[in-house]
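Of the protein chains in this complex, one is absent; all others appear in place.
For chain A:
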Amino acid sequence: MIKFVLMVNRQGQTRLSRYYHPVELSRRAALEADVVRCCLSRKKDQCSFVEYKDFKLVYRQYAALYIVVGITDSENELSIYELVHNFVEVLDKYFSRVVSLNRVKNSWIQCQGVCRSLKHLK
């Protein structure tokens, strides 16, 4: 099960966050900062799957944007990895270029709508 999806930039600022499990607002910032620190500090030749507390993180880097998905233990990490790529391809097709700046400039409400589609794989 997917627990959350985050899009973070190189500086660690959250550009998009979507939680599929109730997490209090106050704890979200701390969680995001922690997760992002974990992923940003990894080298290029390390795996995309990280064990973090009691769930797993799958992350992928696209230029200056990191997409991090938190999943439970029972989920197939490889399929989530592919899902992230699929998601980015969809955004790419819809918004013509996946760059942090552009995505935000255009109607990001549509982007939220695409996020809702991720519930399919909840």
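The working rule: a residue touches a chain if its C-beta (ideal position, glycine included) is under 8 Å from a C-beta of that chain, and two chains touch if they have at least 3 such contacts; residues count from 1.
Quick note on the criterion: contacts and distances are computed from a predicted model.
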Among "AP-4 complex subunit epsilon", "Nucleoporin SEH1", "AP-1 complex subunit gamma" or "Glutamine synthetase", UniProt-listed name of the chain not shown: "AP-1 complex subunit gamma"
Chain A residues that touch the omitted chain in the full complex: 13-17, 22, 25, 28-29, 45-49, 76-79, 81-83, 86, 101, 104-105, 108-109, 112, 116, 119-122
